[in-house]
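Now for chain A:
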Amino acid sequence: MASVTLEKINKVFGRDHIIKDVDLTIGNGEFVVFVGPSGCGKSTLLRLIAGLESITDGDLKIGGDVVNELPPRERGVGMVFQSYALYPHMTVYENMAFGLKLAKENAETVDGRVMSTARILQLEELLHRKPKALSGGQRQRVAMGRAMAREPRILLFDEPLSNLDASLRVQMRNEIARLHNRLGSTMIYVTHDQVEAMTLADKIVVLNGGHIEQVGSPHELYQRPATRFVAGFMGSPTMNFMPATLVSSDHLGCRINAPGIGEMALPQDAQHLSKGAELTIGVRPEHLRLAEPSADNRFDIVNVEYLGNEVYVYLDPKEGDTLIVHRSEAPSQWKEGQAVSLIPDTTHVHVFDQNGKALPATQASAAA
Partner candidate 1 sequence: MSTSLKDSAPQGARLPIRQGRSTKVRRQRVKAAWLFLAPMLIALTLVAGWPLFRTFFLSLTDASLSDLDAANIIGFENYLVYENGLWFGVLADHVWWQSVWNTVYFSIVSVSLEVIFGVIVALILNAEFKGRTIVRAAVLIPWAIPTIVSAQMWAWMLNDQFGIINHLLMMAGIIENPIAWTASATYSMWAVIMVDVWKTIPFVALLVLAALQMLPKDCYEAAEVDGIHPVRVFFKVTLPLITPALMVAVIFRLLDALRVFDVIYVLTSNSTSTMSMSVYARQQLVEFQDVGYGSAASTLLFLIIALATIAYLYVGRNKIQLGGD
Partner candidate 2 sequence: ADLTISCGAVGAELTLCQEGVAAWEDKTGHEVDIVSTPNSSTERLSLYQQILSANSSDIDVMQIDVVWPGLLANHLLDLNEALGEDVADGHFETIVTNNTIDGRLVAMPWFTDAGVLYYRKDLLEKHGFEAPTTWQELTETAKTIQEAEQAEGNDRMQGFVFQGRAYEGLTVNALEWVASHGGGNIVEADGEISINNENAAKALDLAASWIGDISPNGVLNYTEEEARGVFQGGNAVFMRNWPYAWSLAQSEDSDVRDKVGVVQLPAGGEDGQSAAGLGGWNLAVSRYSENPELAADLVAYLTGLEEQKRRAIEASYNPTIDALYQDEEVLEAVPFFGTLYDTFTNAVARPSAPTGDAYGRVSNAFFSASHDVLSGNMTGAEAVEKLERDLMRLKRRNW
């Protein structure tokens, strides 16, 4: 049993409180992805689970037993380090073979495992090189190979694909998924890549400043972000946020006025808020439609980014300083300098209160 349970885990470095009251249950064999902005504590959390950092407060359980005091060696975890941490004096082969316990595994098994891992990671031709003579991406793959070859019951990945090119990344991602299926081991994965997070995860954990913002399935997080932070964090390009005020609300929904765009009827429940309350609405780039400008809905296109298969159009918001992005299939009819009006798809508008909490859908619409 390799479920992992975190109970009110805290970590303090000197005077910095890095991990704050993290509660999390990871089922046996689950694939959990940690995401969050740079420096929010993802790596620290992995290191706590691995036992490389001591837990300041709280309990960490693996398979039901508290393991706070257990040295990493006895936790049965494997880890791909963000900084690789390769053994500089060993060849790629030796790096990968080292972790396989020679006492128990016979030489053939070791060799077999290393070779098959190397094949998966396309490292076969580099097996006799030392890390020093490898490129960044190659080193990263060795780091991955080292952890994977061991086939531990819990695998921790810390941004394992960040230095790989897109197509290799896709392949590796599939290999990781396949490994997960084959071993059935619990995997905890840190990534900055939305695609990886969305495709691999059974469950995504969004961290922010050391605490958990939201836990849920990829779909859930994307569709129903609980906070403005999560909404902004998931999805690329990021969701557009605009200020708005509450005009009216009842049990079926609410009306909201977004300056420059106009009034909208939305299915969110805003009954606990008073009229005129300041809100933020969020609309993903793909849920914005551009049309000919009108007098009171007029935005200037400041930039058009061409990405091959799609185009990002950046608009100058009249308030706030973050550009508004519209995303559509390439080629696009829009050009820099043009003026347009913005038409959000009201079924996909998110509303957040002043604390950044998402307003839930009304009972009626939720039932629908």
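Candidate entries met the following condition: all candidates are chains of the complex that A comes from, given by their letters.
We adopt the following convention: contacts are C-beta pairs under 8 Å (C-beta built on N, C-alpha and C of every residue); 3 or more make two chains touch, one makes a residue touch a chain; residues count from 1.
The model shown is predicted, which means the values in this text are computed figures rather than measured ones.
*Asks:* What candidate from 1 or 2 touches chain A in the complex under consideration?
*Replies:* Result: candidate 1 touches chain A.
*Asks:* Which positions of chain A touch candidate 1 when the two form their complex?
*Replies:* 50-52, 71-74, 76-79, 81, 83-89, 98-99, 101, 122-123, 125-126, 138, 146-147, 150, 152, 165, 167-168, 171
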